[in-house]
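Would you mind keeping the following structure in view while I ask a few things?
Every protein chain of the complex appears in place save one, which is left out.
The chains carry the letters A, B and C, assigned in the order they are written, with residues numbered from 1 in each.
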Amino acid sequence: MLLSFLAITTIAVVRLRDLFAVVMLFGIFSLLSAAIFVTLDAVDVAFTEAAVGAGISTVLMLATLTLTTRTESPPRHGTLLPLLVVCVTGGALVYGTLDMPRFGDPQAPIHQHVAPRYLQDSPAEIGLPNVVTSVLASYRGYDTLGEVTVIFTAGAGVLMLLGAIRRRTACCDDTGKGGSAVNHNLVLRVVAKILIPFVLLFALYVQFHGDFGPGGGFQAGVIFAAAFILYTLIFGLAAARAVASPGVLRVLSALGVLLFAGVGLAGIFAGGDFLDYGVLASHPVAGQHLGILLIELGVGTTVAAVMIMIFYLFAGRTR
Amino acid sequence: MATVLGLYNYWIAIFLMMAGFYVVIAHGNLVKKIVGLSIFQVAVFILYISMGKVQGGSAPILAAGVTSYSNPLPHVLILTAIVVGVATIALGLALVIRINEAYGTVEEDNIHSQDEPE
Amino acid sequence: MFAAAILAVLVTMGLALIRAFRGPTVYDRILAVNMFGTKTVLFIAVYGFLSGRPDFLDIALVYALINFISTVAVLKFFEYGGPGRAATTPDEGEGD
Partner (left out) sequence: MAMIVDALSWVFLLTGGFLGVSGGIGILRFPDFFTRLHAAGVTDTLCAALILLGLMMQAGWGLVAVKLAFIILFLSFTGPVAAHALARAALHGGLMPLLHRAEDDPSKS
């Protein structure tokens, strides 16, 4: 573990070079940090970071790079002042850590407050082995609803920024595709055809197995989107658009948020509080199960739809 | 020595955070700035997750025969933060693309110099 | 024994990392990243066994998938971009 940390620091130092290399190193950086999350017991987080950090954001950054310049212009004025600011801030933060509990200390204040309650009572109240899922979907349901809304808003924002001027690029969109060597690569096409169904199946497994192991709506949505990104990369944008059209995606992304909120409202109508799933079925634990299943589905739908939509928009610009 | 070992994770997180911060404030290239921003994000994630770790604990998925678990709360927070983070990055990159279309450059200095004559 | 395997994996990760830093061409970097990704998959799988809870192999599976996708993505975008700008691709793409 210490070795990995060391590696990360070197990456962080060496990363000051041309942009393409920077993005490649950023991919490694994400993989490393996800490995560190595994060693720190945060399997769900590692799952998400693997799919999101290493996959989606690297792809998006690459797409941006092809649209803009490849290298960074060297002249920068006054690196001394930022360095000073950074050193002072870092020094202050390090000074702050001196008062912090030691790493892994079970007596640290963070472990004394709500966490024991989650760990001890959630089996009886929710009945799911994966505590992260039950906290995410049930105890902290409001937060998660907020996050999903943020993602939806971000998707809408990207749509506004990049979706508007399609006319100019539309001509190239039809003619310029299908040309490159990757597109003509028979091996890639065949393997992708074999793999993609399994990937989709795996996404569904992650979606519905999230109650018992690491996984859940966020991860499943991203994996689902990754399958579509693979399809788009190999078979071209038009083919992917034919499978999942942008209109359908827009509807789906909204539908996920609505499903989440709708489950919350159903709780009110059934006589409980907003996002209180205990009342949805005859038995509270069964109600919790149903509610978590439904909102995870909502989360998964929104995340997948928004990610695919963002990727379409970026890829549409690239052509 | 015990202090150094006990705080090593936090210090690494702070170092990464500062590296990201430095990239954001010192570099003129907007794509680079976004990379710096995401490094900063990952540093925050690592800080949170290291706080949630319990020595000898295990992943917070209940199983028979395991008694000590790490704290699940930071995991939940960071889980959602990662996805929101990528949404932020996507939005930022979209903005960069539009800026590139409008100005023909992604260097901050060039953008400023184009703005000034008006 | 797991410790030995994990050590080997870590050493390989380090070597690939050095290549990623030095790599004279872009392809070297892509290769190093790809290799690094495979080693990360192995690291996670072995670590699961080392820590006594080998139930979390889903993560390793996701890594394998993501690694493949990002390699394909890099190649794709790199080809489109060519050495210069991206805007000139359509005719170049048709010519192939």
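Everything below uses one rule, namely that a contact is a pair of C-beta atoms (placed from the backbone, for glycine too) under 8 Å apart; a residue touches a chain by one contact, two chains touch by 3 or more.
Bear in mind the structure is a predicted one, so any value in this text is a computation, not a measurement.
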Answer for the absent chain's shown contacts is A, C
Go through chain A and note every residue touching the omitted chain. 181-182, 185, 187-188, 191, 194-195, 198
For chain C, residues touching the missing partner are 1-2, 4-5, 7-9, 11-16, 18-19, 25, 27-28, 30-32, 34-35, 38-39, 41-42, 45-46, 49, 54-55, 57-58, 60-61, 64-65, 67-68, 71-72, 75, 78-79
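One rule holds in what follows: only the chains that are shown with their structure count from here on.
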More C-beta contacts across A-B or across B-C? A-B
Among all chains, whose Cα centre is located farthest from the one for chain B? C
Would you mind pulling out the distance in Å between where the CA atoms of chain B average out and where those of chain C do? 21
What residues in chain A touch two or more of the other chains? 43, 63, 65, 67, 69, 213-214
On chain B, where are the residues touching two or more other chains? 58-59, 61, 63
Which positions of chain B touch chain C when the two form their complex? 58-59, 61, 63, 66
Interface with chain C, chain A side, in the complex: residues 3-4, 7, 10-11, 14, 20-21, 24-25, 27-28, 31-32, 34-35, 38-39, 43, 46-47, 50-51, 54-55, 58-59, 62-63, 65-67, 69-70, 172, 175-182, 184, 188, 195, 199, 202, 206, 209, 213-215, 219, 223, 226, 229-230, 233-234, 318-319
Under the definition above, what is the set of chain B residues touching chain A in their complex? 2-3, 5-12, 14-19, 21-23, 25-29, 31-32, 34-35, 38-39, 42, 45-46, 49-63, 68-80, 82-91, 93-98, 100, 105-107, 109-110
